[in-house]
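Comments concern the structure below.
The complex is shown incomplete by one protein chain, all other protein chains being positioned as in the whole.
For subunit A:
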Amino acid sequence: MYETSYQRPSSIDEAIKLLGDGEGEAKLLSGGMTLIPTMKQRLAMPSVLIDLRHISDLKGISVDGSKIRIGGATTHAEIARHDGIKAAAPSFAYLAGLIGDPAVRHMGTIGGSVANFDPAADYPAALLAIGATIHTNTRELSADEFFLGMFETALEENEIVTAVSFEAPQAGGWEKFRNPASRYAMCAVFVAKRTDGSVGVGVTGAGNNGAFRWTEAESALSGSFDGSALDGLTVDEGAMMSDIHGTSAYRANLTKVVAKRALAKAK
């Protein structure tokens, strides 16, 4: 790891100031489950690390009926075991409990995952499907506006993800087809029947430009929220990732299979 300097702000304002002082060389450190391994491989060399784990305004979960708000520095483990989320949006809690392994879930945060937008990250698929809002220190963006492409979000230079909020869907389902070695999603799908009756389908791990909404499936499912509604659909192979673990044709087919499994589980 290259040399760096560690800072521990106690407020969002202080963190923003440190970011500005870093003149583009500073990085926000939340759980560090992606950033620290990346730094160890010398693929990143931030001059300053700004630790967000000690800012109380970034923490906590509130559930008010079907309205859920999760602070950016909330860990996957806290989301997975939160009674309010388990009751209102069980598929979302289930998703959080399948990220990484127990030690990773104790450190990794939703804000970090959302801001990094790894092409195999789990939350983006759910947030796109549910129609979530991403809160930053300056504005609120819909998930559709926030997630732009692989490792690319609408975040500006000195902007911090402070929270994620959404209305719990009437029914949600999550299915993750994991690479047996890395355990990352080769394809994972979140299906959501939203409270306004519309349907969201978010896919991660498979697309060649990060998580995306499978809009053809959304239309097909708005009539009948059942796997059989997908029978006549195909996924565009040209938009799929292709690597040593699977071809784009394989992932296109997998998307439909995994979406059907997610629908079978939806509740």
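Everything below uses one rule, namely that a contact is a pair of C-beta atoms (placed from the backbone, for glycine too) under 8 Å apart; a residue touches a chain by one contact, two chains touch by 3 or more; residues count from 1.
Heads up, the rule we're going with is that contacts and distances are computed from a predicted model.
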Omitted chain (choose from "Outer membrane protein beta-barrel domain-containing protein", "Carbon-monoxide dehydrogenase small subunit", "ABC transporter permease" or "Electron transfer flavoprotein subunit alpha/FixB family protein") - UniProt protein name: "Carbon-monoxide dehydrogenase small subunit"
Of A:64, A:101 or A:196, the one touching the omitted chain in the full complex: A:101
Listed residues A:1, A:87, A:249 or A:264, member touching the removed chain: A:1
Residues of subunit A in contact with the chain not shown: 1-6, 8, 29, 32-33, 36-37, 39-41, 49, 51, 53, 77, 100-104, 106-107, 183
